[in-house]
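Apart from one protein chain that is not included, each protein chain of the complex appears where it belongs.
Order as written gives the chain letters A and B; numbering starts at 1 within each chain.
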């Protein structure tokens, strides 16, 4: 009998615990309702991609020397370099160059290794199309410059999270001229330069004294 | 005939027709699922007839018990059974059919004599209306106590039987052991007396 009562008591305790945990969960969910939405209303507002954003690859036809380094460093040998050897000049002439962005993983190896810097990453990411073959960009398409979000009159550009002032979560309605958290690279550079100038002056004065 | 009586008459005709045709469908249709769904329709039209007779509680109980429980269980049974059997000729099948026919005819005769012999005098007492539940309750606990308790005992027996069936633990690793008649494959389990539990 006592054993049975103990079982009932344990069961009741477990039930109470379960109810307590569900209550805790509910309070967490309720707490989330007090937080402000972080929504960016996409087609009307867009985030400004960061400087190192790895978007669609840009290609400059005239700089290319058809060395095929991009093909070798590519994890899947994706870029197609169509060149001919010109016997008179003893140089390769490039006919066509293409990258299929349906297969590209935007790792940036080709950009990294290109000896003439003819490849570069852009901030363009809206590549959607109705046919996957449209994603195979030839040298003309690769040579197009991306449209900057900040120049688009239809779009309200929004700063990304890392570019917001300290403690601010919402990119909307930021007062003009607010800086992001931390110091800007150019400030750091300026400080370093003044420091260096000071040290140089010190060294010069020491040398002069000797 | 005023408006209320007209509405009642029309509803009676509609409900009666529905009931008869759906009941015929239950018996005559070859698709068993249709039969089951039509059975629900039959029950609902019976409950509609109860409403016409000012018996709201009985009507609701009819819907709850017959449509909500019995019919759903029948449907469950039909949909969970997945046995396809090849049609095979049964010898002397006419015996069964004849027996069924005889039983049905007997039942029909019985009900027929009941219909003709019953006085069908309409009670002059006013209809209980909303107080019907109390009247039903009083009947249950006075002059209909025995059938009421018998029905609950029957339900209890069914409940215990269902639990016994559901608690059985099958042995999947035993391949078709030799069975005695009327036993089901079961893991040997010592019976524990109710209320006494060993320490663990």
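Here, a contact is a pair of C-beta atoms (placed from the backbone, for glycine too) under 8 Å apart; a residue touches a chain by one contact, two chains touch by 3 or more.
Just so we're on the same page, contacts and distances are computed from a predicted model.
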item	value
Name under which UniProt lists the unshown chain, selected from "NAD(P)H-quinone oxidoreductase subunit 1", "Methyl-accepting transducer domain-containing protein", "Phosphoribosylformylglycinamidine synthase subunit PurQ" or "STAS domain-containing protein"	"NAD(P)H-quinone oxidoreductase subunit 1"
Touch criterion as defined above, residue of B:79, B:99 or B:158 at the omitted chain	B:79
Candidate in contact with the missing chain, chosen from A:5, A:28, A:145 or A:206	A:28
Residue ranges of chain A at the interface with the undisplayed chain	15, 22, 25-26, 28-30, 32-33, 35-39, 41
Residue ranges of chain B at the interface with the undisplayed chain	2-4, 33, 37, 40, 44, 56-57, 60-61, 63-64, 67-69, 71-72, 75-76, 79-80, 129-133
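Operating definition for what follows: only the chains that are shown with their structure count from here on.
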item	value
Centroid spacing, where centroids are CA-atom means, of chain A and chain B in whole angstrom	68
